[in-house]
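Sharing a structure below in structure tokens format, with a few things to ask.
Right after this comes chain A.
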Amino acid sequence: MNISDGASPVEKLKAAQEKQQVEKALQRLLDMCAGATGALVATADGFVVARVFKQDIAEKSLAAITSSVMSLAEALVNETGQGPCQNLIVEGQEGHVVSLRINHTRVLTAMATRNTRLGMLLSAAKVCAEQLASTLGEK
Partner candidate 1 sequence: MNQPILSKEAIALMLRMRFLIKNEFGELLSFQTQEAAAKFCEYGFRSSQPALRELAQLLSSLISAPVSEAPRPRESSILELLASDLIEQPVRLVFTRIPAFVIDKPRRRCLLNFSFEELLEELRPLGTVDPGLTRLEPISLGELAELEKKAISASLPGLMWLCGLQFSQGQLLPKPRSFPAFGLSRWPDFGTLPHAAQHLKMATFLMRKTASLDGLTAGTGATKNEAVAFLNACFLCGWLKRVEGVAPPAPAAPKSGLRGVIGRIRVRLGMSG
Partner candidate 2 sequence: MSNMTEVKIIFTGTMGAGKTTAINAISEIKTISTEAVATDETAQRKETTTVGMDYGEVTVDEGLVLRLYGTPGQRRFRHMWEILAKGALGFVILVDNARPAPLEDLSIYLDNFKNHIAASAAVIGVTRTDVSAQPDIDAYYQYLAEREEMHPVMTVDVRRREDVLMLLDSLLLSREFE
């Protein structure tokens, strides 16, 4: 299953264009934050839009999990009256993962090694998300 399955030629072309734009933005993110190991943009309902990774990852499940945890984090922030949710930070033993919403239908996840400063990763991801929001518009 892919986002462009069953789409019209025009839609396929648009999806290919978006993939290119997003890949460029993700590459800039990796360039900006030296410790970043990869980044991915998913649709809010869990499909891969584009990804740039230094090593192999299971991109499809990462996209789906990104959409799940982003939605759960938003529910958590809303239920506790702290909303709206700005970003999601997960610190693992081996590294950090951050997720942000780009717009209504796109979510960004980026990850970096343990030695990377969390603030570096987060600000690079924010810049990337803002750039993409203005390129892609409010979908």
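Regarding candidate selection, all candidates are chains of the complex that A comes from, given by their letters.
Assume a contact is a pair of C-beta atoms (placed from the backbone, for glycine too) under 8 Å apart; a residue touches a chain by one contact, two chains touch by 3 or more; residues count from 1.
Keep in mind that this is a model prediction, so the values were computed, not measured.
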item: In-complex contact of chain A, chosen from 1 or 2; value: 2
item: Residues of chain A touching candidate 2 in the complex; value: 1, 3, 5-6, 43-47, 60-61, 63-65, 67-69, 71-72, 74-75, 79, 104-105, 139
